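A protein chain is absent from this complex, but the other protein chains hold their places.
Residue numbering begins at 1 within each chain, and the chains themselves are lettered A and B in the order written.
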Amino acid sequence: MNLKKIKKVTVFLLKKISISIIAILFLSVLVFFMSRLAPGDPLVSYYGDRAERLSPEEKEHALERLGLNEAIPNQYIRWVNNAVHGDFGISYKYKQDVLEVIEGRLINTLILGGIGFLLTFLFALLLGIFCAFREESLLDHIICNVGTVTSCIPEFYFSLILILVFSVNLKLLPSSGAYALGQSGSIQSRLTHLVLPMIVVVLSHLWYYAYMIRNKLLEEIRQDYVLLAKSKGLSKKDIMYKHCVRNILPAFISIMAISLPHIVEGTYIVEMVFSYPGIGTLSFESAKYHDYNMLMVLCLITGIIVIIGNNVGQAISEKIDPRMKTSEIVETTEVTKI
Amino acid sequence: MNKDDILVDVQNLSHQFRLGKKAYVKAVHDVSFQIKRNEIFSLVGESGSGKSTVARCMMKIYEPTNGNILYDEMNLCNKEEWKKNNKRIQKEMQIIFQDSTSALNQRMKIEDIISEPLRIQHVMKGKSELKNYVMQQLAYVGLDESFLYRHPSELSGGQRQRVAIARAFGMKPKLLIADEPIASLDVSVQAQIVNLFQHLQKEHDCSILFIAHDLSMVKFLSTRVGVMCRGHLVEMAPTRELFENPIHPYTKALLSSIPIPDPILERNRKILTYTDDTNLHDMVFAEVSPEHFVMQEVGCES
Partner (left out) sequence: MWQNGKCKSMKNLIEINNLSVHFKTKQGEVEAVRDVSLSLRQGEVLAVVGESGCGKTVMCKAIMKLLPKNAWVKSGQIIADGQDITNLSERQMRKLRGSTFSMIFQDPLTSLNPTIPIGKQIEEAVLMHRNDMKKHESKQRVLDLMELVGISDARLRYDSYPHHFSGGMRQRCVMAIALASNPKILIADEPTTALDVTIQAQILDLLKDIQQKVGTSTIFVTHDLGVVARVADRVAVMYAGKIVEIGTTQEIFYDPRHPYTWGLMRSLPAFSQGKEHLETIPGFPPSLINPPKGDAFAPRNAYALDVDFERMPPMFRITDTHYAATWLLDERAPKIEAPIGGKIINEQR
């Protein structure tokens, strides 16, 4: 029995992983060709202004050195071959190994995006429960309206206003970067730099999800079993936490998983406005300067985050929700009704 | 049975629902019956017995896994014949569902609900002609003009079911499939609707396949009855014969469970239970007396 289970799990995992790999390969093809087809000169990012003064021979030589003179499909095959061996090439702009450049930036993004993601959903859940509890009350109405307004403000605009208020006028918080010059180790400096971008990431997504959770809960409260629970003598609070919230958790987790790309994208925009040295700014730069190798790796990282997020979400919600286990349904006769 | 008399001939119909890669549920298993012209044929059984699935296969909502359905000597399960005739069949076969709340589009007015199929099938030419016809149909089912511009949500369950009936009969169907049309209605409304069915059936000379779990109404309404149990048709007979002389133990159990609105009789009513360990697959459907068919073990038919 146990062995059978282990086998089942491994088959399941292998299936998921192979599908993910195919998805990532497909993504890499797409990004590779799209980036090459975009107009512009990749040599500009490598040589800077000097690129314009290169003679045709020098240019050809440079292209050959960077491997850009071959046909695009061949370039792609070479790139895959190198990538499999762990060589993702060098960044044209930084003239360093791509992974080295990314390493430092990735942590910054994870701090901003990861914490922002968790905070967004923590607050969304709390706010959703709070509003569902006080359905149709004045407070609920106020929160709903304010929430709708905040979620409609574009992130970059919101960021600029915060910078204007807190950095320019009040001079309370720094407006850009991840830490003050020369203080990369200081936690305090990091935190003060995080405050404004974090506020934007959280606030701009918060209400969208809080409202979803509020509505899911209200739907759940209208179910018949809540009436039975009430007639047992359970209090509203008990019904909310022991029954309703529990029942929306699977939906909540799938929403979390599906929204991962949404929040990643939001983080990238915020990074750019605050010149926060993370992956977002880096991808923007690499796309702008035709830093092909860099762009490929960044896209893959983003893609992997999204795919992992989706799969994990699905797996968890299957575990939590007994209704999702299809294999058990067969035992009942109820199915024949359909 | 005279061949010209038969409107629908269902032959060895089976339908399976697929649940997963290897899991199937057999909803209907090898069911054969005929519906004659101008009769009300009832299928009864408990929930999950497959009676609705039979109806849906006949309406081609589900594609049957096995078997043939001959309508007026056209095989509905044959793709080419179906393609050739589906316009005609869609017009001649109408269905009424149990839950008229969800079967009627909440955003449409009653007038549009009734006239929509007429417009699709191009039965009427002019606009005023169409409107007159719709009003006439409403009058048939006992609703007045004021209902024309109302929405389904403003009507009671019985009134909504009347609208569904008006829509179905407006097409002048040859076969009406009524899938538990009275199950969710009140007793007095049920009686109204049953009378309406009876009346309209005579008026239109059509056949009705009436699917129900309420045996007392079936007894009143139908000419012949088929009893379904877990996907099998276990007994089929003219109504009187079935109620007076039930043979299959499941039919007996079902008949014994009809509540009697009389306290003394009801409290002394003996309820038979049907526990079946017999394997219904190994049985044959045999005629025991004229038009009375029962599922029996092989070798029992004498």
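One rule holds for everything that comes next: contacts are C-beta pairs under 8 Å (C-beta built on N, C-alpha and C of every residue); 3 or more make two chains touch, one makes a residue touch a chain.
These figures come from a predicted structure and were not determined experimentally.
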Listed residues B:D5, B:E145 or B:D262, member touching the removed chain: B:D262
Subunit B residues that touch the omitted chain in the full complex: 46-47, 156-159, 186-192, 194-195, 198, 213-217, 219-220, 244, 253-255, 257-267, 269, 271, 273-274
Contact set of subunit A toward the excluded chain (per top definition): 136, 223-225, 227-236, 242-243, 246-247, 321-323, 328-329, 331-334
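In this text, only the chains that are shown with their structure count from here on.
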Inter-centroid spacing, subunit B versus subunit A (mean Cα positions, whole Å): 53
